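My questions all concern the structure below.
What you see is the complex with one protein chain gone and the rest in place.
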Amino acid sequence: MAEDVTMKTTPLFISQSYLTTESNKTGSWRFLRPRYAEKTAPCSAACPAGEDIGRVEMLTAQGLFKEGWETILQENPFPAVCGRVCFHPCERVCNRGEFDEAIAIHNLERFLADTASRYELKPELEVLASKKQKIAVVGAGPSGLAAAHFLTRLGYKCEVYEAASEPGGVLRWGIPSYRLPVKVLRNEIELIKSVGFSIECGRRLSKNFLREAGERYDAVFLGCGYAKIPQMKIPGEDLPVVADGLSFLESISRGENLQVKGLVAIIGGGNTAIDVARSVLRVGGKPVLIYRRRREDMPAFDDEIAMALEEGVDLRELRTVTRIERSGSEYLLTLQQVEVAYLGADGRACVEPVPHKTETLRVEKVFKAIGLQALQDWYNPPDEDTGSLRLANSVLIHANGGPAVVYGGDLTNDVKSVVHAVASGKEAAIALDVFFKEGLEAIPVRMSQCVVGMGPSLSMEIYVKGPRCQRSSHIVLYEEINADYFQLSPRIVEPRLLREERIQSFAEIDLKISANLAIKEAERCFNCGLCNQCDNCRLFCPDLAVKKDSESHGRHIDYDYCKGCGICVVECPRNAMALQEEN
Amino acid sequence: MQLDVPDRDYMYSGHVGCPGCGAAIAMKFVLRALGDKTMMVLPACCWSIIAGPYPQSTLQIPVIHSAFETGGAVASGVRAALDAKGDKETCVVTWAGDGGTFDIGFQALSGAVERNEDFIYVCYDNEAYMNTGIQRSSSTPYGAWTTTTPGQDWKKMRKKNIVEVLVAHRIPYAATASIAYPEDLTRKVAKARSIKGSRFLHIFASCPTGWRIPSETAVKIARMAVQTNIFPLYEVENGSKYTINFMPKGYLVKEYFRLQGRFKHLTERDLDQIQAMVEEDWQLLLRKAGVRLQG
Partner (left out) sequence: MDDVDPTPTRVYPCPSVSEIEGAMKKVLEGSHGVAEAVRLAKVKVISAYPITPQTHIVERLSDFCADGSLPARFLRVESEHSALAALIGAASAGVRTFTATSSQGLALMHELLHWASGARLPIVMAEVNRALAPGWNIWTDQTDSLAQRDTGWMQLYCETGQEVLDTTLQAFWLAEAVNLPVMVILDAFFLSHTYEPVDIPAQEDADRFLPAYQPRFMLDTANPCAFGQLAPPNIYMEMRYSIQQAMDMVLNRFGEMEEQFVDVFGRCYGAVEPVQCEDAEIILVTSGTITSTCRQLLQELRAKGERAGLLKVKLFRPFPTEAIRQSLGKAQKVAVVDRNCSFGAGGIFAQEIRAALCNLSDGPQVYSYVAGLGGRDVTTDLLDEIYRQTKKQDCCPVESIWMGLREVSYAT
């Protein structure tokens, strides 16, 4: 047919679209509004150092090992150490533990630190502008080093004094190298110092120092720790056969070639006693651990006790030593059997002797490892009185006119652990910073503003108003995790030396894990309360109201279209969102 | 960490689906897997409205709205026209609700697949005539309240098993899918797209409005339907080869029913009876799939 003008003007008006529905702003329908709302993972609140563990695992799962390592360093300068010797309270509260097995946080911490070390990475940690105050730190053990490290990062000038020839304190002299190799420790300390302070070794200070400190310093941190075993007050205690367990460990740490033969009795139940016993094994002796309560009452970490027994340490529970005497070339120990009379308020057994039940033990050597004391009285914080502020892990004293004095570490902590020592160092640093800026009265308030979850752990990142302070303090419960998005999968098993190999030397027992395994394990982490960009919110939104962008979350909610159905919040596997009323 | 699903969307925001609409989620996933060389036949259903009134369209592909019963027939015609034009690339998809599939559209569907027309028929199932106000369809499950099965006259007929009907036609591919399992759903859509002949997908699409559930639980409820064996995920090739895609934990159906207002009138005895029915159906499916039964 011919080209026809009329054909073109024949009206053809049909139902045919030429616009999208985007002009319809369905966001006006909303009466509830979803938003991204990160919360606190239970592990990070349980960690005395407040490490941002959920985020660490998230970065590890993504292969961002350096970033994961730096995230730990934000809160704890000792990842290589803690990854080996920490008693990991985090794992006990891990929500994954209610699903299948807790994440191997401890192993992953070590993995990150070792990886950083292998690649000789240098951390990029923020150091604030210089401040005028100068602080003396007495003792370069974990609490002192942590205090100096955090204070330096806050901009203060620190001078650290250490009595021994090398820094490290209990880390260097008290923990054997099969748990913590010296090289690892030395490496870690170098990195800790690298924020900008130095340590003067071989300087033993006197009480006068504390009295005169105010002339040169605005504050003093005392982290002198334990270096002495107290008297048992039993006959025969002063015989040459009886040695101080701590000194024994120190000698080994110095590399002295000690030989011990035959049966060796170790009296005590703490980590020191265990370390002594296992060291005795390695230098040729046969250790017998004598403890006056039950195994479950022993203050030593459960892992350590288990490994000691595995290695062949003989444990005699519910025995006290009443007498030590010589018998020819050997020595005779008289042991008194005791039994549980009742359980004390702290759940530990209170014992009383069983009449007529004694035994003797022939030994070549006796090591004392009961109780611990500070070497000098003045290392200890004074008793509670006005003018002293008792914090979670430390005590701060400010006498009129003098410098602020903070006591930290084992001397002020109920739990004697490395991570608690670190916590007290951080606490001291923050407390002093507040003290200098606002005075003593402001300290409790400011501390409460930088706790992780409900506290008492503090976060340096929150204190300096880093991104972590956006998170709510609500601790994510297992019930709030959408477990439908996770498959059962077993926890990695960290490889170890075989038992026979272990006791042949002081070589490190725990072996390293591969990056592959580390990533797989880190992927098991729920990342409770954190957004790991799984994209479920965007995937399930029926209105395509979650849009990708280049912001920190990687996406944002387009409130022009969001109808507030809340599916994103429910389908977020890790409770990193919240649904609130539209105002 | 991220679910493995194609990323590009072919839908716009601003549509008028209810908050939490499972049918909107289903469309979103299906389009992601089909891509834009797709033409859609849209018989009367909720999506007739969601797709946008004149002059709008919420979809980024060509759409032909059609009369209620005609999903299978219009698609046959579109396909024939494309074949006559030599177009081998474009995929023809019918997007129908349960009403337009199980009931009024059944004849056209059966006719089209009997002829093995080369198209994909997707039924998104919200288990009632939702668009017209929650009336009962043959897809409404046993036990449900609807506006035409109210009070004590709740539906006492079992849900029609549409997939088995299609399987009896021996079509190349029939499968169930759920909005709560996007990886499985998109995999099946992609697989369907690559096959010639009639392909049928039955997608479970929760409806907060019609099921009386809070909108935020739409996906969760869909997941529970699979986990309780009420809506098993499986595929059937050429009318005989059954593959069950997911062996659920076998939660009790009570859990699923308790969460929905449309079932709140059911007594313990009713629920027990339904549990037995679900197990019976599940056992039958297992037998068809040749899965060895324990005990």
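Labels for the chains are A and B, by order of writing; each one numbers its residues from 1.
We take it that contacts are C-beta pairs under 8 Å (C-beta built on N, C-alpha and C of every residue); 3 or more make two chains touch, one makes a residue touch a chain.
Here the structure is a predicted model, which means the values were calculated and not measured.
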* To do: Using the touch definition up top, pick the residue from B:S110, B:Q135 or B:N161 that touches the left-out chain.
  => B:S110
* Structure fact -> Only one of B:A75, B:I120 or B:I179 touches the unshown chain, namely B:A75
* Touching the absent chain when the full complex is considered, from B:C18, B:A33, B:C46 or B:V63 -> B:V63
* Asked: Residues on chain B that touch the omitted chain in the whole complex?
  -> 36-39, 41-42, 48-49, 51-54, 56-57, 59-67, 69-70, 72-85, 90, 107-108, 110-112, 114-115
* Mind pulling the chain A residues that touch the left-out chain? -> 1, 4, 6-7, 10-18
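Convention: only the chains that are shown with their structure count from here on.
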* Structure fact -> The chain B residues in contact with chain A across the complex are 1-3, 5, 9, 11-17, 19-22, 24-25, 28, 52, 54-58, 65, 179, 182, 208, 214-220, 223
* Structure fact -> Listed in rising order, chain A residues that touch chain B in their complex are 15-26, 29, 61, 482, 484, 523, 532-536, 539-540, 542-545, 558, 560-561, 563-567, 569-571, 579
